[in-house]
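Only one protein chain is missing from this complex, and each of the others stays in its spot.
We just call them A and B in the order they show up, numbering each chain from 1.
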Amino acid sequence: MVKTVVRIDDLRLEFLSQAGPFEALKGISLEIGEGEIVGVVGESGSGKSVTAMNLLQLLPRTKINVPTGSISVLGHDVQAMNERQLQAIRGGEISMIFQEPMTALNPVLRVKNQIDDVILRHRHVTPKEAEQISLKLLADTKISDPQRVYESFPHELSGGMRQRVMIAMAFSCSPKLIVADEPTTALDVTVQAQILDLLKERARDTKTSVLLITHDLAVVAQLCDRVYVMYKGEFVENGKTSDVIGNPQHVYTRALLNSLPEGKAPKSRLATVSAAMLEGNTGEVIDEPIEPVTRIARTGDTILKMQGATVRYPKDYNFFGRPVSFHTAVDHVNLEIKEGETLALVGESGCGKTSLANAVVGLNLLSDGAILYRDKNILDLNEETLREIQIVFQDPQSSLDPRWPVWRIMTEPLTVGKSPGKSELRDRAADLCEMVGLENSQIDRLPHEFSGGQRQRIAIGRALSVRPKLLVLDEPTSALDVSVQAQILNLLLDLQDEHGLTYLFISHDVSVVKHIADKVAVMFQSKVVEAGDSDQVLTAPTHEYTRTLMNAVPSLNRAFAA
Amino acid sequence: MSEVKVSRTGGLLGTEEGKTFSWDKVRQVANPEIVIAFTLFTILMVLAVFGHFLQTHEPMQGDLLKRFTPPGQEGYLFGSDHLGRDLWSRMVDGLQWSMACALTANIINLFIGSTLGLLAAEKPGALRIIVNQFVYTLQSLPGLIILICVVVVVGQGFMTLVLTLGLLSWVVYMRVIYAEASSLFQREYVQAARLAGVSRWSIMFNHVLPGVRASLFVVFAFHFAGLLIAESALSFLGLGAPLGVPTWGNMLAESRQYMIRAPWMLIVPAGAIVMAVVTMNLVGDGVASLSRKKGRSIDV
Partner (left out) sequence: MSSTAETVPPDAQSGGTLGSLMGPLVPVLHQLIRLIVLLFTVTTLLFFMLRLAGDPALVLAGNDATPQQLEAIRAQYGLDKPLVIQYFNYMGNLAQGDFGKSLASGEPAMGKVLTMLPATLLIAGLAMAFSIIVAIPLGAWLGFKPERADRRSVSGVIFVCQGVPGFVTALIFIQVFAVNLRWLPSLGMEWGTIIEWAITETLSIPIPVPSKTWILPAASLAWFLMPSLTRVVAANTAEAMREDYIRTARAGGASAATLLWSHALPNALLGAAALIGTQFAFLMGGAVITETIFAWPGIGWLLIEATQTLDFPVVQSLALCIATLVFAVNALTDLSFQFLDPRLRTKGN
């Protein structure tokens, strides 16, 4: 008989605001047994973080209302406890790991103070002993140099290192339960894999229960014994991880799994969670993919060529403000893209892929080498030809002017050098909306009235307005939920087929790249370490780094194979 | 927490935002501070525009028999001064003088400061270096000291005061606009516009200027308060308004000899300055909080 560590019963929770209450949790029930790793998976806005925060009563009590439901953590009725009683169990019996390792540690305090503080608060030890415990904990998280990390300030550590510190802190008082809220989302895949392994190992060793909050089904598959699928403040399905993922019962779970590119035929259209379902209606819930019929023949001419492309940034300046040392972001890259093809540039943060993308569109100047568009240096191109290269940025929030209506945003490039009438522009905007799958009645709205996926459609529409030949897509789906990502990927594939577009696709996500790209170039520490046909590079990598990368990617199939 | 925000504002089709005026909307934005700011501002404006109709006495004409009349007696709402002049009417005159002076100077400041700020923010170059050095210099010398030097030399009077304030105290605009415009020029939508070949003037007027507009309003209100203080301080020191003109600064200066006999001579102009300054500060705070509510960032 497994002891129950957490039991939530029919919990409802509302946020109070001037505009009226907003129901975040609509009667959820959850149970975690001793030593169990339980996942809660859901998309943004589903209420999964609220669930986690509420376990430790970290939400401001004056701003929430709990009409029904009970929460029992380790036998405590946390909702009835006052702040002082809660402080005694927070960090002691229950601890938490947060998403953002960059901001979750206090920047002005040493790691030492932050860990020791927790230990001294909950365990009856001397400061000297606390130091010994801390160092042991840091060593347990496989930090090679615990003494140095212990003495460091957070900004002196890498993201992965900080997350290890967070884990050491969470385990510091031998808690019975750890709540991990998206613990690896902000990390690179190779680091993510290490941190997930570490978390699992530490939890198993110490028989600690873990509640893992994530948006990533593959992470759940890799780590969790049981999983709860959350949608709009409700658990729509729960059960053993292998059952839920292998044989999903609820339509939403099925839709979510179908929208993942992993395991689907490359360039096939992905199923998406239907708009009707997202609006809360019942009925048809999965939009079955429609395969396109028309395909434009590809000429196969080389459209873009990078010859020893190099980008350097000044790092240190001398007395007169002249740079003396440089950081090389892109180091002698040679690549070629053929018309109608998709070349994916894949790599982890800081590898130089965005610098290269910016150089292609002219936002960065090359320090060395050249980029040729149809055999002409991009620096020598005239305005008209330059406009054949357009870019779509990662964050659809910041890439649209918040004060402009959609029709103005989409047609801004058309006003260059001429002044077409308003009605002409609006007609064109309506056409573009149709092209990118927005309703043309929405052209008078402002960006904030749209969801993230729709904003990305607007950004794509703007890029298409000048009929470009080459689109640079800088992580176009990484700020989006998986079901929305599927929609955008479908759209990109459709557009490519209809208009014969060429894509330079920048991404850190191998499964997305595998799905959309013809050719792949892997970037590591400013250099392209491997390039070639997508299936060849990604299934039979030759370079050491590519292999590490491929093994680190969380994968549903691999999780079950193991 | 942030998750909740996303789902509230960005449902699939977005929130419906009507464009028509409604009292519900007013009630939503009207917190007590904004109501107070609005009321005080209205009073200030009414006095500034229609003050002449509300004066009970000729502000320059005294009645030596009625010197030092305490407030509320013999028809003197706020009492009378050492020459038997009506303090209420003089205060209204002072309000009009101060408002006119601060408003004109503020508009000049706004144009100089934001133009230089925008141009310096757009790209690095000689202009940025010169403007920044100039601002750095002006910041290292207290504004009041420069004003005193210039006013003493140039002489007293409305126009000289307005021009001095107008030409020398635009640094705050330059700083705020420079900081904000610099970040706007780095935004992705500006970069996208550049890539599409949109001209620099079009980017400046259509993307960047609307982006800093909210901050301009906020700075305008706070700076207005600052100019009111500077103007009355200069007059108080005998450097701003010519002697005898009923301004708050002059009234305060006159009150100093009669502190024991007629404290209201101090209280009336002091109260007027405080009210005007607090009102403009409240308006600035109100505009800042309103634009924050709309989700636009402000850096003042």
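Rule of thumb we're sticking to: a contact is a pair of C-beta atoms (placed from the backbone, for glycine too) under 8 Å apart; a residue touches a chain by one contact, two chains touch by 3 or more.
None of the values given here were measured: they were computed from a predicted structure.
Of the candidate positions B:Gln156, B:Ser202 or B:Asn281, contact with the hidden chain is made by B:Asn281.
For the chain left out of this panel, the touching residue among A:Ser355, A:Gln485 or A:Thr502 is A:Ser355. Considering the whole complex, the residue from A:Glu156, A:Glu201, A:Asp301 or A:Glu383 that touches the absent chain is A:Glu156.
Among A:Thr141, A:Gln192, A:Thr342 or A:Asn364, only A:Asn364 touches the chain that is left out of the view. Although one chain is not drawn, its touching partners on chain B can still be listed: residues 123-124, 133-134, 136-137, 139-146, 148-150, 152-154, 185-186, 188, 191, 225, 229, 232-233, 236-237, 252, 255-256, 259-260, 263, 266, 270, 273-274, 277-278, 281-282, 285.
For chain A, the list of residues touching the undisplayed chain reads 56, 58, 83-84, 86-92, 95-96, 98, 100, 103-110, 113-114, 117-118, 121-122, 153, 155-156, 166, 169, 311-314, 317-320, 322-326, 355, 358, 362-368.
FYI, only the chains that are shown with their structure count from here on.
Centre to centre, using the average C-alpha position, chain A and chain B are separated by 45 Å.
Per the touch definition, chain B reaches chain A in the complex via residues 1, 3-4, 6-15, 17, 28, 187-189, 191-199, 202, 207, 210-211, 295-296.
Those residues of chain A lying in contact with chain B across their complex are 15, 18-19, 22, 24, 44-50, 53, 59, 275, 278-279, 361-363, 383, 386-387, 389-391, 393, 395, 398-403, 409, 412-413, 415-417, 445, 448-452, 454, 459, 462-463, 466.
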